[in-house]
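With one protein chain held back, the other chains of the complex are shown just where they sit.
So, chain A:
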Amino acid sequence: MTNIPETGRTPRVQIRLVVIQILVLSLLGTLGGRLWYLQIREGAEYAKEASGNHVQQVVEPAVRGSILDARGVPLADNETRLVVSASRTDLLKQKDDGKAVLAKLAAVLGMTAEEVAQKVRLCDAKTPQPCWNGSPYQPIPITDEATPKQALQIRERAEDFPGITAEPEAMRRYPSPGAANTAQVLGYLSPVTDAEITKAQDTDSPFLRSDQVGRSGLERQYDKELRGKAGVTRYEVDNLGRVIGEAEADPAQPGSNLVTSIDARVQRVAEYELNEAMKEARKQHDRNTNENYKADAGAVVVMESRTGRVVAMASNPNYDPNAWVGGISAKDYKKLTGKSSNYPLLNRAIQGQAAPGSIFKVVSTAAAVQAGYDFDGRYNCSSSYSVGGQVFKNFESQNHGPIDLGRALEVSCDTVFYSLAHREWQKDGGIDPKGKPKDYFYKTAHQFGLGKETGIDLPNEVTGRVPDREWKQSYWDANKAGWCKTGKKDGSYVEKIAYENCLEGNKMRAGDEINYSIGQGDTLVTPIQMATIYAAIANGGTLYDPTVGKAIVSPDGRTVQEIAPKAHGRLPVSKQTLAQMDDALAGVATRGTAAWRFGGWPQDKIEMHAKTGTAEVYGKQTTSWFATYTDDYSIVMTISQGGTGSGASGPAVRNIYDALYGVSDDGVINKKNALLPTPQKDLPKIKTDGTIASPKISKDPAKEQQTYQKATEGGTPTPGGTQPAATVASPESTNRDTRRRARRRGTRRKRT
């Protein structure tokens, strides 16, 4: 043992042992570092994953709130259907995985055992429909059309049907009270999309795959309030999905009710009258196109003048919103959205835009006053106005001589506005203005709220258009390439227009401003914009954001969140001018272009104001506009390709007023027949148990009103309205108030 070192090892071994020791330590260090990385640095991430691992949510859908009219009549509510569902979790606990129970259930429901089995199987890559593609922890609906007898059988023998429930469940329903359809205002629901589910997954209100979401109208605008909050019960489950504990339970909170300012009866009358007016228009012959009017679309808005609240809003064509309930069929969908459908889903009151024609003259009048022209000044209402060889004619070439602006409104004299606009255009510097042009006519339109949304509480409102310099420039920038390519100096009509536009489409030409002054040319407005403007004239100048929603009331009626009227501007008109305009518009109804439609109207009791408009659209028949107001209401109706303002829309608007105030055709006011002589102030009462005290509503208020209006009639009615003595001219010549010969762009080819 002499040559062996004391430690028993050679240096080589000694070194290697140290190496081993270091290696071992570094391995352990690696483990520690990795442990730190996983648990401390990335810990939160994994904790989240772990909780997702072992928690399953069962979502109990919240009952959607009702949409009520101003008096509490439900426009959209829920009907109870008996839904029989099976709980997979409970079925799988049974010895045969619930096969026997399902077979028994099939017998009760009159289905085959196979059908039932298919309904409860889970969808996967290999399982085709029918199958359940929701959460396996969710009760799976087997039928939503169980009869009470079937439901009773299941519930009374609960011990025979473990895992099966028969519960009443709420389904959306649009009951059309008093035949009021209200489809476009209410909107519709459709199933939630995958993207929406993913987005709402981690919020406090996750979607169910079976959930419905508001897609348009009030259902969409107030979706969050109406939907309420789905109840969520979180179960802790093990790796086989067996429940090992209930983690938390949030009960479902039913959605709130939306009280609207819509009055179902007025809504029905408005819808009915609009439809009748359109039907009537289709019987009328259009001299210009030499065929009957198409009257392909129309809208009417009834608004409270002093609040901007919408009492009725009808859009034609319409559709049955119940088509969407329980999933829309492909056929129905095509009918609603196909090319040949005429798009009934559009709410033309806020999504239809057209040139306003003469109802725009209130804007031009205000603009003229702003530009410094005296309201009471004398302006020549000649039969025509020529600018550099181009002749702009008055309607039917009428000549009223020198008149003031009020009279110009009354008789809807175009030439007065032509000359004023032309003078302003010249003052602004003509075709090539130096410095900043004043542009009173365009500025005023913006101040009236045109060219932008009114802010109504309905989705997808369109803006209309004020064809000012800015717009012309951007439009030209976007289109000049095409115009310059196709334009020819001596080509066809379209080619000449393109040539002209290519050269100076970005400039404000005299003809542009002249046309614009009477609401023609490239001007576009929506019915809701015009209703807002006429309501503002009625209420002393406040431009309210129109509202349909009036209050959001909790399901138990305890908390009421009122939606207060909100203004977005004031008319740029002095009190005095406003009063003068008000007088002039009353004159329109008593002796002007609308007078023949308001024969016998009790003007001394209910002051009526109106303005008619007949707008021309290139390549189409004229658009009928009728804008009216009283102290309480403002009603604007339009019919696309419908004829003249008072001719096509007049009787309908008159009938709506008759119904509101209880006026018969001969002018007698019968309060008993009045639907809503003053706007509804109080909110309907919602009791704590959720029931709503709503008045009874007759089967069809529109038909009822017709009989009222005729019953008290004294004189001999003529179809389409009585001819008042005060009217300046016969309807044959003056009812086509603002009608001019089709103003094609070509007629103002030559500018000054």
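Just so we're on the same page, contacts are C-beta pairs under 8 Å (C-beta built on N, C-alpha and C of every residue); 3 or more make two chains touch, one makes a residue touch a chain; residues count from 1.
In the analysis below, contacts and distances are computed from a predicted model.
Colleague: Match the chain absent from this complex view to the correct UniProt protein name in "Ferritin-like domain-containing protein", "peptidoglycan glycosyltransferase", "ABC transporter permease" or "Hydantoinase B/oxoprolinase family protein".
Modeller: Looking only at the record, the undisplayed chain corresponds to "peptidoglycan glycosyltransferase".
Colleague: Among A:50, A:100 or A:249, exactly one should touch the missing chain; which is it?
Modeller: A:50
Colleague: If I consider the whole complex, including the chain that's not displayed, which of A:25, A:249 or A:579 touches that chain?
Modeller: Only one listed residue reaches the unshown chain, and that is A:25.
Colleague: Given that one chain is not shown, which residue among A:12, A:95, A:436 or A:558 touches it?
Modeller: In the full complex, the listed residue that touches the missing chain is A:12.
Colleague: On chain A, what residues meet the omitted chain?
Modeller: 1-4, 6-10, 12-14, 16-21, 23-25, 27-28, 30-32, 34-36, 38-40, 42-47, 49-51, 53-54, 236-240, 244
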